[in-house]
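Written out below as C-alpha cells is the structure these notes cover.
Rather than the whole complex, this shows some of its chains in their spots.
Just so it is clear, A, B and C label the chains in written order, and each chain counts residues from 1 on its own.
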Amino acid sequence: RHGDKWIIGMSQCNLGEPWRVQMNADILKAARAHPELEVVFKDAQNDTLAQAAQIGEFVNAEVDLLIVSPKEAAPLTPPVAEAFRRGIPVVVLDRRVLGGDYTQFIGADNRRIGRAAGEWIARRLAALPRMKAGGRARLVELKGLMTSTPGQDRDAGFREAIKGAPVDIVFEADMKWLEPEARKEMESALAVNEQIDLVYAHNDPGAHGAYLAAKAAGREGDILFVGIDGLPQEGQAYVRQRLLAASFEYPTGGKEAVASALRILNGESVPKEVALESRVFTPDNVARGGDSL
Amino acid sequence: MPEPLLRFARVGKSFGGVRALDDVSFDVLAGEVHVLAGENGAGKSTLIKILAGVHPGFDGEMTLQGKPLRPASPDDARRSGISVIHQELSLVDSMSVSDNIHLGRESRRLGGWWLDRPAQVARSAELCRQLNLELSEADMARPVEAFSLSVKNRIEIAKALAFEARVIVMDEPTSALDRPEVDKLFTLVAALRARGCAVIYITHKMEEIARVADRITVLRDGKWVGTAPAGECPERRLIQWMVGRDLSEQFPPPGEGRAGGTAAPALETRGLGVRDPDPSRRNAVGGVSLRVAPGEILGIAGLQGSGAAELFQGLFGSRGACCTGEVTLGGVPFHPKNPRDSIGRGLAHLTADRKATGLVLGMSVGANVSLASLPGVSPMGLLRRGIERSRARHWAGALGIRLASIEQPVGTLSGGNQQKVVLAKWLCTGPRVLLLEDPTRGVDVGAKREIYSLMRAWTGQGMAILLISSELPELLGLSDRILVLHRGSVSAEFTRAEATQEKVLAAAMGSQ
Amino acid sequence: MKAAFQIPWVRALLALALVFAIGCLCNAHGAFFHWSTHRDMLRQVSVYGILACGMTLVVVSGGIDLAVGSVLGLSAVIFSTATLHHGLPAFLAVALTLGAGAAAGLASGTLVSRLRVQPFIATLALMVFARGLAKALSGGQKISRVIQQPDGSFSYVDLPTVFARLDARVLGGNVAAVSLVFLACVLVSWVVLSRLRYGRYLYATGGNEDAARLSGVPVVRAKLLAYGLCGVFAAVAGICQAAQEEQGDPEAGTGYELTAIAIVVIGGTSLAGGRGGVGLTLIGAITIGYLEKILSINAVPEASRLMLTGAIIVAAVLLQRRKP
C-alpha cells in the first residue's frame, strides 16, 4: 500500500477502438467512487511487445494490483505470470492469457454472443412475410478484422447458430472494424444484390456504416441492421433511433474489474473466472435497459 | 599515314525524331590532340557519349586499334581504355574527393570487395599534385561540394586520369578554369600526347584550338564537315566550317552612347565586404570600392579564390544580407537583402553553374525564360501564358536559341542553348545593372559574337554590366575598364587601352 | 502516335484504362455497368481525392505531407464539436475548421521552409501531434449526436442540415455531394498550379530550389502556401468525412496519407517535385477508386484483395512509366 492509497496499474492494449476507450472510462468511473484507489493507465498502441514491457514497468513500480487487457494470449502469458509470481494480483480483462498464473479472468464470450446474434437473427427473419411463404432470407455479413480473435469468434458463433436456417449469406467482406469501410462494402453489396433482408456487422460502427449506405440508396426501410458491442452512446443510441434492429452488448468488464480489485486488495478471495453477462438491445427493450441473453 | 588508333565510321544517333548525329566518319591517331569543334548542338557531346558507352544504341561503327568497338556501358568503354571528362560534371557532390576520383574503379583488396582507403587517398593526392591542385590529405576526405566549380573541374580531370587510358576525351574541360589552370592542363595534355595517348579535345575557345590542336574535325548539324591538320586550318576557315559562313570582327567596338564619369553611377560601392557564412573563415571580399556608369562594361578579373564570384553574390543578396560597407544603386543607397529584392531594384545576376543555380531543368524553355520576371507576366497574380510565350519567342529569336518548341523542357537543349536561355531569363527582367559570370560558358563562336554585340546594344541603351570571365580575351575585348581582384581586394585597375593579358594576369596573381 | 505516349496524362489514362478493362471483365453479374457503381466509386474516393489535391501542391513543391490523415481526423472532431456540441452555425463551424486545417498546414510549412526540417520528419511529427490533439479535444470518443450529460445520462441533438447536405446526392441523385466538393478542390488546385503566379513558384521550387531562389522566387512563401492549402484541403476532407459518418471520429483518416500519396504518384506526378499536376491526380484518384470498387463488388477475400491490389498497382505503373 502506497501511503493511504492502493495503486492499480491498468495495461490497455490499444486505445484506437471506442470499445476500449469505454473500458478505460468504465474503470475510471468505478474507481472514482473509491477514494482509496488510484488507477494508472498505460496503453500499448496495439503492440504486443510494448504491452509486455509495460507490464514489466508496472511490476518494477510495485503497483498493488494489475489489470491487463492483453492484445495476445501467448506472448503476454510470461509477463503476466511473472507479475503474478512476484505477488502482484492480476485481473485479466476481456482476452485470455494461457495457463493459470493470474488471479482472475473477467470477460464475455464472443463466440456465445455471435451465437446469440445468429439465433436472434434467425428468429427475427422467420417473422418476415417472405420467409413465412417459404422463401430464403438474404443476408450480408460485415466482418471485423478477420485476423483478430473477436472477429473470428463473432463469425464462427454466428454461423453455428444459423446453420440449417433458411438463410443465405449473399455478401461478406472484411470491414476491419471501420465505419467508412463498412459503408463502402455495403454500397457494393447493394449494387450486386437487388434484395437484402438483413445486415449482420461484427460491431455497431459497421452496422451504422451499412445503414448509412442503405439510406443513401433509399433502401434502409427494406433492411434490418444488427450490430455488436452495445455501448450506450453508440449501439444503444442507434437502437433508440431505430437505425439498428438490435445491438448485442459486449460488456467491457471495467466496473467488474474494479469491484474485484477492491475485494482482492481487501484480502477477500475471488473466483478464478467471471463470465460477463451480456444483453441484447432492441427498440422494444432499450428504454428499460435491454434483456439479458 | 600511321594506322589510326580510333576510327568512327558512319556513326549516327537519333533521339526520338531529332537526328543529333548523322553519318560521321573520321580517324583519331595515337599521340595526337584531335580537336572536335562545332556550333552548339552540333552533336559533339553525343558523339563522345557514344564513345563513352552512354548511348549503346547507335548507327555505324567504331574501331579501336582495328578491333570493333561497341561499348555497352561507361564501365565497358573504360575497360577498352577510353576515359572521358564529360561536359556536365559527373561528380557526386556529397562524396569525398578521393572517393569521387576513384568512383567506379576503387582500389580493391580481398577479392575486389574491400575498400583500400589509405591507398586511394594517397593516389588521389598524387594525382592532384600533378594537376597543381593543392589539396591536403585532409581535403581528400571532404565532400566535393565544399569546393568551387574550378576545383571541381580539376577533380573531374584528375578522375579521368586516374587510370591508364589510350583515348582520353575532354568535353569542354576548361569552361570553368582560369588562365594558370588552363596552362597546367595543357602541360598535362602534352605529356599524354608524348605518352602516345590520343586526346580528343572539345572546346569553343579559338585560342585553345590554336594552342593544342594537332588535327581538327568540325561537325555541323550532326554531320561531318571536315578534318584537317591544325596548320592547314586557320581560324577564319575553321569558323567558316563551323558556322557555314564568314564572321566579322569578334569583339564589336565600344558604343558611343556610353555616359561619362559625371552622370550618377549605375552602381557604386565603397569599402564593400562580403562576410563568409562560416565566421571562422576569412571574409571572401574585403574593402572593394568600384563604380560603374550606365552604359559601361566593367570587367572583373581574378583567379580562382579572388572573391569575384562572392562579390557578385554579396551584391545580389544571394546569401542574404551579408555585405558590409556602402552600396548605391543609381545614386540611391542599397542594402542587398535577397535576390528578389535585388531584381526588383534592377539588378540581375547570371551565375556560373547553369545546371545548379541557373535553370530549372524539368521546366519548359518558356517557363525558365519568364522565371525571374514572373510578376511582369502575371498581372494580379494571374499567369498570362500568351504574354509569357510571346516574350520567350522574342528572346529565343533575339538570342538565336535552337529549339523545337517553347514548351520543350530546357534540359533537352544542348549546353550552349541552355546558356542562352539563362541570359534570356535575366534580360526579361529589364535590368539596369547586369552581373555576368562567364556569360558565354559553353557557347559557340557564332553565338558568342551575337551575345557580344547584344551586350554592346544593351549598354548603348544605358545598361551597366559587371563582367567576370575566365577567358581573358573576352574580358579584354569587351570591358571598358578592368578591375583586378586578388584575395578579396582590388589589386589593380586598367582602362581598355592600358590592359594587356600579361598585365592583368600579373595583377591577378598578386605581383605588383 | 508514339509521341502521344510521351504526354503524362495519356500515360495516366492508360493505367486507368487497364483498371477499367478489368472492371468490364470482372463485372460482378453486370453490377459494374450500373451507374450507381460509378457514382459510389466516386463518392468513396472523394475524401482521398480531396487529400490528394492538397498533396499534389506539396509534392509539386518538392515536399510531402504525412499529416493529412491526422488533420482530417482533427478537423472532423473540431467540426462535429462546433456543430453538435456547441450548436455553431454551419458557416462558422466550417470557417473554424478550415482555419484549424490552415494552421496545421502552416505549422508544417514553417518547419519545412523557414526552419529547413526535412518534410518527411516535420510532417510525421505533425501527424502524431494532430492525432493526439484530436484525441485530447474529443476525449478519445466519437463526437456524435449522442451527448453524455454530466449525470451520465444521454441526450440527443438534431443533426444540423449541413451534415445532410454534404451527405446528399445532387444532380438528380446521380452524383454524391462530396464528389462535387472533390471536383471543386481539383478545380481550385488546378487554378493555383496552372493559372496563378504562385503555381509557377511551386513548380520552380520543386524543380530546383536554388535556381528558383536566385531568380527571385519567394521560396519560403511558396512552400507555406503549398502546406497551408494542403492543410485546408485536409480540413475540407475532414468535414466531408464527418458529414458522411454523422460524427467526428478522432481516429478518422488513419493511414489515409499513404492512399493520398499513392493517388498522386499513380497519376504520374513525381515525388521528386517540380513535375505533374492535379489533372493527373484526378485520373489517379479514379484509378484507385475503380480498383477498390472492382475488388469490393466481386467480394474478393481480404488476402487476395491485398495481393491483387499490389499486383494491379505495379501493372498500372509499369504501363504508364516514362520510357528511359
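Points worth noting:
Note that in this section a residue touches a chain if its C-beta (ideal position, glycine included) is under 8 Å from a C-beta of that chain, and two chains touch if they have at least 3 such contacts.
Note that the structure is predicted; figures quoted are calculated from it, not measured.
Although just one copy of each chain is shown, the whole complex contains the chain kinds in the amounts A x1, B x1, C x2.
Here is the rule we go by: only the chains that are shown with their structure count from here on.
Taken chain by chain, the contacts run in an open path, each chain touching the next and the two ends left apart. Remark: chain A and chain B have CA centroids separated by 72 Å (rounded to whole angstrom). Here the spacing of chain B and chain C, counted between their Cα centres, is 45 Å.
Distance from the chain A centre to the chain C centre is 32 Å, each centre being the mean of its Cα atoms. Touching two or more other chains at once is no residue of chain B.
Across the assembly, chain A contributes no residue in contact with two or more other chains. In the complex of the two chains, the chain C residues touching chain A come out as 28-29, 31, 34, 36-37, 40, 43-44, 47, 135, 140-142, 144-146, 148, 154, 156, 167, 169, 176, 241, 244-246, 249, 251-252, 254, 292-293, 296-297, 299, 301-302. Those residues of chain B whose C-beta lies close enough to touch chain C in the complex are 16, 316, 318, 338-340, 342-344, 349, 351, 356-363, 367, 370-372, 374-375, 378, 381-383, 425, 429.
Residue ranges of chain C in contact with chain B, taken from their complex: 3, 194-201, 203-204, 207-208, 210-218, 274-275.
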